[in-house]
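I'd like to ask some things about the structure below.
Here the complex is missing one protein chain, while the rest keep their positions.
By written order: A and B. Residues from 1 in each chain.
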Amino acid sequence: MVIDSQLMSFFTAGSLIVIGIFAALFLDNLIKKIIGLAFLGDGVNLFIITMGYKPGGIVYIFLPDMTISNFAQTAAYPLPFALVLTNIVIGASTLAVILGLVMVLNKRHGSLSAAKILRDKGE
Amino acid sequence: MSFYDVILNKIRKIQEKAGEDEPVTNVTASTMLTAELTLIASVLIAVVMVRLIHPVLMIIMVAAILIIVFTAMPIMPRLRREQNDDLNNMMFYVVVALGVIVALFYWGNLNV
Partner (left out) sequence: MDMNVLIAVMVILPIASALFLNLLHKKDRTIKIIAIITAIVLPIIPLLTPYGSHFFGGYVPLAQDPSLAQGLPALITGSQLFQFHLGIMYVFSSAKQLMIFILGLITFFAIFTFINESKRPSGVYAFLMFMGTASVSAILLSDDIFNLFVFFEIAALAQVGIVIASGIKNNYETALKYILLGNIAGPLLLLGIVMLLGITGNVNVTDMIFTLKNGYVNPQSPELLIALALIVFGWLYASGLPPFHTIKSAVYSKALPHGSALLQAFSVFTMVAIGIIIIRLFSYNPFTNIAIIGISLIAMILGITMAIVQTDYKRILGYLAVGELGYIGIGLGLGTAFGITAGLFQAVNEAVITAFLFIGFGTILYKTRISDTRKLGGMMYVNPKVALLVLLAGLAMAGVPPLNAFQSKLMLIQASIQSGLPELGIIMILLSIVTFMTFMKAFYTIYMRPKPKELEVLDNTIPRSTVISLVVFLIVCLTLGLFPEIATNSLQTLAAGLV
C-alpha cells in the first residue's frame, strides 16, 4: 500500500498542533509547556512546507538551460518556504525570550511549576 | 433582615467557600452589586436582539435568563473568580474560546 506522503505530512502537522495545545494546557512543568508550544509552532511550519509541496516539482532556481514556460510549469511555489524560514526565526527569538524569563523565575521561586509560579497573586 | 444584608451575606458565603480572607466591606458589597446589576441588565438587553432570528425564541431566552439569574445570584463574585490571573485558568479559557470560535464560524457560516 502506497501512502500519500503529502497527506501523511498534513496528518503529522495536525497531530503536532494538537499535542502542542494539549501539552500547553495540561502539563504543569513550564519547560514541558514550552516544549509543547514549540511543537505547536513546528506543526504549523510543517503544515506550510507540506502545502508548498508539488509532486514532480523542481527547485525554484532558474538555470540558464531552462525555458521560461517549462520553469513556470514545473517549479514549486517558493512563497511557503520563504514564510517557513521567517517563522522559524520568529519562533526561535520568542523561545529565547520565554526561556530567559523562565530562568529568572526559576531562580526566584526555586520551582518550575506553572501552578506555583504563575498562579493568581490576588492583585 | 433587609435586602442589603441578604446580599452581603451571600457574598460573604461565596468568599468563604473560595477561601478568601478579604473582609466584606460596604464598598466591596456595593461595587459587587453595581457590577451584578450592570451584568444582568446588559445581558438581558443583548438577548432582546435575538428577536431578529425569531420573536418567540427571544421570549423563551429572556425568560430562561431571568430564571437562571434569580437562581444563581450573585453571579459577579463567581465570575470574578473565574477571570483570575492564573495561567492554567487563562490557558483553559483561551483553548475553549478557540474551539468555540472555530466551531461557530464553521457552523455559523454554513447555516446563517
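Just a few scattered comments:
One rule holds for everything that comes next: a residue touches a chain if its C-beta (ideal position, glycine included) is under 8 Å from a C-beta of that chain, and two chains touch if they have at least 3 such contacts.
Fair warning: this is a prediction, and the values are worked out from it, not measured in the lab.
With the whole complex as reference, residues 28, 31-32, 34-35, 38-39, 41-43, 45-46, 48-49, 52, 76, 79-80, 83-85, 87, 90-91, 93-98, 101-102, 104-106, 108-110, 112 of chain B touch the missing chain. In the full complex, the hidden chain is touched by chain A at residues 17, 21, 24, 33-34, 37, 40-41, 43-44, 47-48, 51, 68-69, 72-73, 77, 79-80, 83, 86-87, 90-91, 93-94, 97-98, 101-102, 104-105, 108, 117-118, 121, 123.
Rule of thumb we're sticking to: only the chains that are shown with their structure count from here on.
With centres set at the average Cα position, the gap from chain A to chain B is 37 Å. Across the interface of their complex, chain A is touched by residues 84-89, 91-92, 95 of chain B. The touching residues of chain A, counted against chain B in their complex, run 21, 24-25, 28, 114-115, 118-121, 123.
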